[in-house]
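Missing here is one protein chain; the remaining ones are kept as they sit in the complex.
Up next, chain A:
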Amino acid sequence: MKTAARWMAIGLLLCSSLAMALDVGGAKAQGLVGEQPDGYLGVVKATPEAVSLAADINAKRREAYDAIAKKNGTTLDQVAILAGQKAIEKTPPGSYVKAPNGQWVKK
């Protein structure tokens, strides 16, 4: 039962990104947004569309991280950081990711 709940939580997290995958993918390809170590999408080149997209995606991600944290008795930030590491690993080459020094670099 606990395992099932965890898988549901992970699924929720992934779906939140997949739901906007095309838009996010396009924005990443254009260098407008990138993944950050804190688990949230960051704005690389600020445009109204990029900021709105990042805000929408991040709101959904936060809901997902919060659900996982509550189910596992850990903190939201811990889950977000773990998810951020995962998201950066999954980022395809050529897209921007935020380096530990806070600079945007192309992966």
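Brief remarks on what is shown
Note that a residue touches a chain if its C-beta (ideal position, glycine included) is under 8 Å from a C-beta of that chain, and two chains touch if they have at least 3 such contacts; residues count from 1.
Operating definition for what follows: contacts and distances are computed from a predicted model.
Per the UniProt record, the absent chain's protein name among "Phenol 2-monooxygenase", "ABC transporter ATP-binding protein", "Dicarboxylate transport" or "Molybdopterin synthase catalytic subunit" is "Dicarboxylate transport".
For chain A, the residues touching the absent chain in the complete assembly are 3, 6-7, 9-10, 40-43, 46-48, 51-52, 54-55, 58-59, 62, 65-66, 68-80, 82-83, 85-86.
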